[in-house]
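First the structure, then my questions, so here it is.
In this view, the complex is presented without one of its protein chains, the others remaining in place.
Note that the chains are named A and B in the order they appear, and that numbering of residues resets to 1 at the start of each chain.
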Amino acid sequence: MRNLLRLGYLLPVVLILIWGLVVIIHGEDTLREKTFTLLMFVGMASSLNILLGYTGYVSFGHIVFFGLGGYFGFYLLAQHDWSLIPASLAGGAMSAVIAGLLGVAVLRLRGAYFALATIGINEAARAFVTNFGPFGGATGLYVNFSVYEAYGGASQALWSTFTCLWITALATIIASALVKGSRFGLGLMAIREDEDAAMVMGVKAPQAKTLAFMISAFFPGLIGTLYFFKNGNVEPGDAFHLHMSIELLVMVMLGGQGTVFGPMLGAVTYEGLRGYLLTSPLFKSLHLAVSGLFLLIIVLFVPAGVVGWIRHRLPITRRLLE
Amino acid sequence: MFSHLLSSLSDGLVLGFVYGLAAMGLSLIWGVMAVINLAHGPVIALGMFTTYLLFYQAGLNPYLAIVVVAALGLLFGLVMYGAAVHRVIDAPHLSSLLSTFAVNMIIIGIGTAVFTTSPRNIDFAIGTLNLGPITIPLTRLVAALGAVLMTVFLYSFLYLTRPGKAIRAVANNREAAELMGIPSSAILALSFGLGTMLAATAGAFISTFFPFTILSGFPYELKSFVICVLGGLGHPLGALVGGLILGGLEGLVPIFMPVSWVPVVEFSLFVLVLLVRPTGLFGAK
Partner (left out) sequence: MTLLQVQGITKRFGGLQALSEVSFTLAEGEILGLIGPNGAGKTTLFNVLNGVFPPDKGRVIFRGEDITGLPPYEVARKGIARAYQVVRPLNDLTVRENVMVGGCFGRGCLSLGRAAQEAEGVLALVGLLDRADQLAGSLNVAQKKRLELARALGSHPYLLLLDEVLAGLNPSEITAMLDTIQQIRASGITILMIEHVMQAVMTVSDRVIVLDYGEVIAEGLPQEVVNNPQVIEAYLGDPKMAERLLQG
């Protein structure tokens, strides 16, 4: 806990705290929607970073936990009348359990083989859900408008969902900082650098990796439930979007993998850039190509990401950016 | 029932050759430089559109167009290697995954702007082959033959020519190959070019019998992953066999369960093979 008080860990937490508060006090719908998307990606990218940045396992299937957990939580909401908070927690728990089960098997694979397996898992999950009756098959599930009554009307329900998401994003950042500043996190980073050497030094790699996988899967499940509840429906295409999974990797890399602040910065920058390109008359039709070019330049010339680059160039910032 | 099975299976197997050809490109690149080319799908789509343009704008017969597509595919790969891959060839996997994905985004972005995403097709038919219950459009049969020819070509190149032998040497041990005077950068670029050439050619063949959009490469990219894992990452011939297995599955599975279960079976098998035999069903090591 004492570690959390380090300046570098406090900064992102405080920023998210203020940001959400400002939006809630301001009370405007379009700002809320925009912030919802940004905070969602902050949470997704930060949770991915626990696996990717600290443990060094490249997952292309992070979105599968958003999809499966979100589907499960939404199913409880829509079909069993659970309320939002327990349903989203159950969605997160479901994702963590699935990660635990998968992790035991999949985390034995290293490098590109692991990356490929995560693509396979995502596609298998998507195809399975498309055929799975209780989850509505290819058409998915939706909630009746009347469900929102329990939250004091649709508008109020959207604000409650936003608040939950904001708290989730905060929790993700705090979890990320706690992991990084802990003995467990040191073990993960030892695995990232050299798994065999880490084991010889006493790091229980199989258990540590699985636990990291579970933690990183918990938050997407929670976020997924909130997101689908906000939308009022869920369908396989939205839930298991491989492209989005890769964009999460881009965000983590852009901001700086293995740092607490980086994924958050990367998520906001990437989404901000996309928003700008999509609305700019000049780039509108080419937004994907411009983002791609931008990504290519980052990967080729700034592989440590923004935070990594700043830390390297200006050592004085190291205490501030962790 | 039996005739139904026969025709479904033969459909699948004939397509399997083309799947195999597409996957061979991915497999070759992986085998030589341990890079997973995430721009594989868009390159397949580029092959489709180049054939389309040559057919409608230049009035070229699609089979002649394929020769041009192959040459352009090779060229594209050389350029892509130099621009996006060479700098990250020794970096951690994430870098090359993301740099090739960036190329994917660029191709899809420009492609969407130029061609939109409405489906195109090449209006070209050369009749069908009838063998009892089996009816195969000749365009598909030619594509299957083309895939076999390309495989023969690839193996002759790899085993009989100097640059081909150099590719094998670099794939085996890059450092040792360099010590023996093989210019490894040029060889890596050439391998990458051959990989994209195979992908673009596969796209060209597919465009002669299926409608397509700029996004159409993606399902084939996913199939290529499955095929490479079935046949063993890095073994081009394994890719052809893996393609036949996948094609066979696609032919057989719908007989026993709804067709929408096909991807469930495919990807579960994919993950399972990765876990149990990461070197592929026929992998040597």
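Just so we're on the same page, a residue touches a chain if its C-beta (ideal position, glycine included) is under 8 Å from a C-beta of that chain, and two chains touch if they have at least 3 such contacts.
As the structure is a computational prediction, the values presented were derived from the model and not from experiment.
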Contact list for the unshown chain, restricted to visible chains: A
Chain not shown: contacting residue from A:Met189, A:Ile223 or A:Val306: A:Met189
Which residue of A:Ala205, A:Ala239 or A:Met253 touches the chain not shown here: A:Ala205
Among A:Leu7, A:Leu101, A:Ala150 or A:Ala197, residue touching the chain not depicted: A:Ala197
From A:Pro12, A:Gly258, A:Gly292 or A:Gly305, residue that would touch the chain that is not displayed: A:Gly258
Chain A residues that touch the omitted chain in the full complex: 3, 181-183, 186-187, 189-190, 192-194, 196-205, 258
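To be clear about the criterion, only the chains that are shown with their structure count from here on.
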Mean-CA-position distance for chain B and chain A (Å): 32
In the complex, chain B residues that touch chain A: 30, 34, 36, 38, 83-84, 87-88, 91, 93-95, 97-99, 101-110, 112-113, 222, 225-226, 229, 233, 258, 260-264, 266-268, 270-271, 274-275, 278
Contact footprint of chain B on chain A as seen in their complex: 52, 58, 60, 105-106, 108-109, 111-113, 115-117, 119-121, 123-124, 126-128, 130-131, 138, 246, 249-250, 253, 257, 285-293, 295-296, 299-300, 303
